[in-house]
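Partial view: only certain chains, each at its native spot in the assembly.
Chain IDs A, B and C follow the sequence of writing; residue 1 opens each chain.
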């Protein structure tokens, strides 16, 4: 349900690839020559700007006696950066982070001094620590702070961070300085986008068109098709909330779509495609459950700044105050990656000749009959082919044959497949971090092409039991324990029995 | 014009005095006894709360894998703190800052490690620095961050900082840990109240009554007398601007009152008391100057977070866009402290028998004649007595006699009297830091009792020449150079000639 | 509780008296002479303007083919009228209504024609009627309609009507044409201020100061003393609602103050003066009753346009939706006029020697004892003197002696005294028209000087039983039947027994 990965994939594909790091390294080592081969902006221009715009760090003693640098510095930096193309940006950011970071020599000197004070009085120790802390601040941090004060500055820094983040995640650079720049930016943005500074906005059909258009564009989980569709998603039996920020007016940062239903929804069609009570008033008596069916972050530059988690919690509070008797809170989430994981698994088992480890003998027989294929390899190939499209859905027998198989495989994928000990599936990881319970797998829950391509049409509810989320979250984050329902655990153990895992 | 000092004096006087530090130290050393003598809250209660609420710092490696502590921690801390009386707060804050600050042992260990890495690769060095930086963060900082996310949390921290700041400035404690807590709070608040996150609001008669009432209460420079007075201050030929913050809605943080006039105003009566065009429309042709006649910070807890400076600059931009031909920007500022400084000076010169060093022979003669006193001591006493009230104003001769004397003394007070090299007068210091020019002393510029009590009725214009403020500010802050007009410098050199300084 | 009468008395007293009608009549008869003696504006000027600005009525056939007259006509009329003094206005309005009203000759001609059509087909009859209707429209009506379209025009017409209404009610003129003008204006205003075009606004401490200041000024029933008082009246356990109109933004037309209480309030002190829960949150469980303790119309020009009645009904709906369990709705109303009525009564009975008809023998004895007076005339005089001040309140015995006497007299005043068959007391008349029940007289309910001066400190609750108001209203308006509680009826019959009425 969380759309970061999707959005990322999409955005990156839109951009030109970064140059290979080694080319750049060469460039960075010989900047004196003026133009770096293939760069449109003279390298000396970049260096000149940086040296002029990034003010030197005042000495610790005079740190409160420095006037802020003129605003024009920030404005010039912003304008200049915006004119750069992708490759120049990489060079420029690398330069900024390398040449205007922490003064390592001072740090080690102050470390020595600090060690010298260890036997002295507390005030002296504390001051030595404070000096050290001061020296550990990268020189460019002050510039970033000043930029945040200029009109449009905060948004600029969010976008700058997106660039830095992309450089790192696309491995366009492996410079540790760039990573430091990333960490500094993230830490600053975390302060500025602290939840206390965010505003919860309910989006309705009365909201400005500018915002609704963005809501429509940002909805990556279950794309919005047209005005009527959009109107429904903010109409009766629906809620749409977003966090906005004073420094980025009109820009939703993270958006949560909620359906108000009688029972916990077990498919997305009834929410998104088949829902038609456009004009009707809400009947409060029919509202017992809040289904979070889509959550999207919109700012790549705020990657790692916790927003979605807080939005869900705020919305729960909001809904509880609107519907005091509301008892059930749950997501209805996609399972991106299940299909491709399954294809990989089948391919591997085929190679290893272990097909029978996935399905029971009886199940294989049914597959063979239904697909008119002979046992063994051929049946496996049939199966692989089957799940690559949604055609089996329309067959008479196959749905029944495949349901137990795919459900237990999917349960295992969500529950058993890990990355550094946490759930491999990013949506699962998001909700488990929030303290949700992996509650129910739903068969034929998303019958759209995308639904089949992602996860053979299966979706999952992560349920929020409000008095448990706090402890679940801690158990998951600290001990990597996943809280799951009996249904899920049942499928998992079926899988384990079959797979002899 | 800046009212911090005034507000401070006022607020502090309202509070009960702090206990003497030594009493407290004793208390802190023996907390085990349960109740500290005279404290209403069991000391053990405080300690229990702190140990429960201030989460341990996760190890560097797992720092991103810790769920935020439950919100209830923050809420409990806030509720508990609000129940404490002044003395308990001191104990509690001292405890918090001492026991939950930086882990000095880890810092020194990591310093050693850092020094060990000096010959290693850059990535290793940077990581060692980052670990050190991480360890240098006080343990309570995380709690403060979490509090900022709770509803009302930011305002709570602003008020907490006010308490900490008062403890330090009233010398109720000289603990270096409390100073560290103060620095941490200031640094957090500086990020959250970064100018990019502030909203400029123009206050008018259409603004919510809640805000206008606060504007009225906060106006400490030229107190607002009633609704009609208030209505005028936001009516035609006036502007009232404030910075507000998303996390503290309806709360103006710093307020600037501006008069729109033909020429640079040389007295406050015409702006505040004698102004009566309540209903009239503004005639743009009569508006050439913007006079900043009052600026007040409202949050003691934001002491040291630069707001007033930025507000003036934003307002200048705002006015320029509303009145493109606006050419003159100037303050009309009070001179708090001049009268008492002068009394002190006279008293000292009297003691030292150097009265003749302040006034010329001719001037003394005129004073003697006007006050009917004999030369020497008696004349000096007469003079001291005179300036302690405003009665001389109504005399026929005295105003003429005293004008040159008081004007050159005042010029010296503003220009020549220093504290650590910067202007002693806090209002002067504020505007000079902003880059204004000490432009004109005005005789009989504030004929209210307060005006005479402060500064014998003299006021001063600090003028903002927009293309000079940046350089003036740097010169003042870094080189302690005061930019002043010929009028001011003329008075200063008269003073120097007379005083043989 | 309705403050029309109060406001009126107040406003009229502020104005200069009108000239005596006869003087004016003479003036109107000889306008050719140019200046009317004592009028500042040349009469010919007025006539010239009227003849230019009041467009002729187009013929019935071409009525849809006339372009609206230029807006400048309306603007000129408005500007001119505003420059007139009181006497010129009377002349001007008289002229307008006489010379630009209905064309009586056409009306009678068309009446003849209409009678001729009686045997013709329906279409012919209907057209004759429509022509007659068209001809019965005063010529100035079109001008008034056009003025309503100009900016500020609606407010101008409201104020014009106030002038016309005052001319009539102060008997400055007895011209039937002026009465026609009044009726035309009232009918137009009734359409424009139809309830469907009004907006209910809840006034809070967040409302614009401009509106709150007006709320404060308009509150004539229980005057608001200062900001704190005002803040309370819009704070917790209070509601303040107003109707506003799109054409008069920021101008409350009628204001209703409500107190939310546990039981139906029996005195005003607890609501207005002794109420102090300024900051507290409302506890819904303590709110069972809505007490309308003040309603004020603000526009004299809307006299006769029903607003107060609709406001009360809208507010009841609003409160029911906020507090679904709210069960009791009642006014707590002043009884203006009771004291002076009582003085008149005593004076008359004294003259007629029928004192014993008002109090029982026993009661007279108690009065004599308490006032130390001899029986008969002297006791009566003592009584009259007593009730002219509030001093008896502080006596030990008198309150007990007087309570039954004054309560039954007051009940009679409210219930039994009539004007054209309806309740003489204007506040009673207002609530009875709305369908309220005269529910409870309250002793010592308004202990302010005004309370004693009005009604010996007595107040009354008119209670709104929602399912009865409609029928009560019809019974009162059509059959002059007053619905009253047993308490009230009990006092009334006591009075009747005593008075032998």
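Assume a residue touches a chain if its C-beta (ideal position, glycine included) is under 8 Å from a C-beta of that chain, and two chains touch if they have at least 3 such contacts.
Here the structure is a predicted model, which is why all the values come from computation and not from measurement.
Asker: 3 identical chains shown; how many in the complete assembly?
Answerer: 4
Criterion: only the chains that are shown with their structure count from here on.
Asker: Interface overlap for chain B and chain C, more than half of numbers shared or less than half: same or different?
Answerer: Interface between chain B and chain C is built from largely the same residues.
Asker: Using mean Cα positions, find the chain sitting nearest the overall protein centre.
Answerer: B
Asker: Taking each chain's centre as the mean of its CA atoms, how far is chain A from chain B in angstrom?
Answerer: 43
Asker: Taking the mean of the CA coordinates per chain, how far is chain A from chain C in Å?
Answerer: That gives a centre separation of 65 Å.
Asker: How far is the middle of chain B from the middle of chain C, if each middle is the mean of its Cα atoms, in Å?
Answerer: A distance of 54 Å separates the two centres.
Asker: What does chain B use to touch chain A in their complex?
Answerer: 62, 64-68, 70, 102, 104, 107-108, 111-112, 114-115, 118, 122-123, 125-127, 129-130, 132-133, 136, 145, 148-150, 153-154, 176-177, 179-180, 183, 188, 191-192, 194-199, 245-247, 304, 306, 310, 433, 435, 470, 473-474, 477-478
Asker: Note which residues of chain B are touching chain C in the complex, please.
Answerer: 205-210, 212-213, 227, 230-231, 250
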